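First comes the structure, then the notes that go with it.
Here the complex is missing one protein chain, while the rest keep their positions.
Let's look at chain A:
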Amino acid sequence: QKVSVEVLDHLEHLALVDFRDSEGVERLQKAIQFADQLHEVNTDGVEPMDSVLEDRWCLYLREDDVTEGNCTKQLLENAREKVEEYFVAPPGNIPLPKLEEREAFLQGS
């Protein structure tokens, strides 16, 4: 049962990472096949496990006090594009080009 081109395209949008070539798509197919083995296991009545520390530890809240910060200059040092104390991003709200318009590999599938 092969993954449809629509799903592949959807994944590229969600992940903002590309399959690049047929090898990439094959890799996903094999990963799904591998994961399907999970369905051999009977998990009736079994609760999903979020954390191995579930018995020991309750996620705690701390007091709403400012204990650190004031490191704006330091944090901006690693950013490539900045203006004053802002990180600069290209314009948002512009969706990725549709499948037909992309030069990405999936066009050829």
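One rule holds for everything that comes next: contacts are C-beta pairs under 8 Å (C-beta built on N, C-alpha and C of every residue); 3 or more make two chains touch, one makes a residue touch a chain; residues count from 1.
As a convention for this text, contacts and distances are computed from a predicted model.
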| item | value |
| --- | --- |
| Protein name as given in UniProt for the chain not displayed, "Isocitrate dehydrogenase [NAD] subunit, mitochondrial", "Sorting nexin-2", "GATA amidotransferase" or "60S ribosomal protein L7" | "GATA amidotransferase" |
| For chain A, the residues touching the chain missing from this view | 3, 7, 10-12, 14-20, 23-24, 27-28, 30-32, 34-35, 37-41, 43, 46-53, 56-57, 59-60, 62, 71, 74-75, 77-81, 87, 89-92, 94-97 |
